Each structure stands twice: as C-alpha cells, then as structure tokens.
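Of the protein chains in this complex, all but one are displayed in their positions.
Let's look at subunit A:
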Amino acid sequence: MLCPECGKRPATIHYTKIVNGNKTEQYLCEVCAHEKGEMPNLESGFSFQKLLSSFLNFDPSFSEHDSRPAMKGQTLRCPTCGMTYNQFGKFGRFGCSDCYVTFRTHLEPMLRRIHGHTTHCGKIPERTKGELKLRRRLEQLKEKLAHKVQAEEFEEAAKIRDQIRALQEQLEK
C-alpha cells in the first residue's frame, strides 16, 4: 500500500501505538515516519557484538579456498589453543594470546574496520617499557642502514651497523 500521509511512497512501516489504553494502528513510509517522529530508535537496541560477527566474516573465502598456493587446502589453526579462523569467525573471540600471532595477516583489515587503526599507542606495561623502546630504536636504525647502503654511504652505514650490534647485544641480555 501507499503511504496515506504523502501518497507517494510505499508504506513500509507499520506501528501500533497505545495511548491511555486507546490502540491505534498506522502505516507510513519511512520518510513520513521520520517527520512525524514515530521512528523507533533502532540503534540503542542493536548489539555491537552481533554486528561484529559480520565484521569478522569479511573474507570467508580465505581459510577454505585461499588463492595463495601455500595455503591451499590448509585451514589456519592456532598451534597453542587449536582455534581455527573459521571458529573465531563464528565465535567472535580468540582462544589465546598466540591467536593474534597466528592470524596476524588477517587481523589488519579487521582491526581497521573495528577501530580505524592497527597500532596500539596507549599504556605500556612497566616491565616491557625499556625493552620496547630499544626494539623500536633498533627498527629505526635498520631502516636507516638500508637507506645508507642504497646511497652507497658505506662509512655512515658501518657506524649504524655497529650501533645495531650494540643494541642487539643489549636486548639479548
């Protein structure tokens, strides 16, 4: 049926209103319902977790028939807890912290969808703080080294290489 209010659009919304015990039923199109302020607030009752499982299945094809030859016929499974990516998709929960390593390659697009970011920049545990700083510095130095080698600035590169070695020794302790 057409919306009785505007007579233009189909009446897709049907609602029952009870005011002081008087029941009235009405059919409206979405636009008119909005205008009359009769649209229920759907957002508030909507569960984020329910949405999540649809997020997670962003690429259901990859674990069963992944196009990459190395992955063909294999199901990605966490070696520590035994969870497969498919199970995770249904469940919405990882089994253990190693799942984050196992499924890392598939994690990035998902995290981007959920959070809009992929890298943590909040609080860091006190005990890993020092080590983390060293490791970040190490990565920076390695990048710098690659640049210097490419630019054929070998003297500079040698200096950086020594710094990297020193850092690595410090980290191994």
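Criterion: contacts are C-beta pairs under 8 Å (C-beta built on N, C-alpha and C of every residue); 3 or more make two chains touch, one makes a residue touch a chain; residues count from 1.
Note that in this section contacts and distances are computed from a predicted model.
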Which of "Glutathione ABC transporter ATP-binding protein", "N-methylglutamate dehydrogenase subunit B", "Phosphate transport system permease protein PstA" or "Protein-arginine kinase" matches, in UniProt, the chain that is not displayed: "Protein-arginine kinase"
Residue of A:115, A:147 or A:165 in touch with the missing chain, whole complex considered: A:115
Subunit A, residues in touch with the chain not shown (by the definition above): 37, 39, 41, 43-45, 47-49, 52, 80-81, 83, 91-97, 100-101, 107, 110-111, 114-128, 132, 135-136
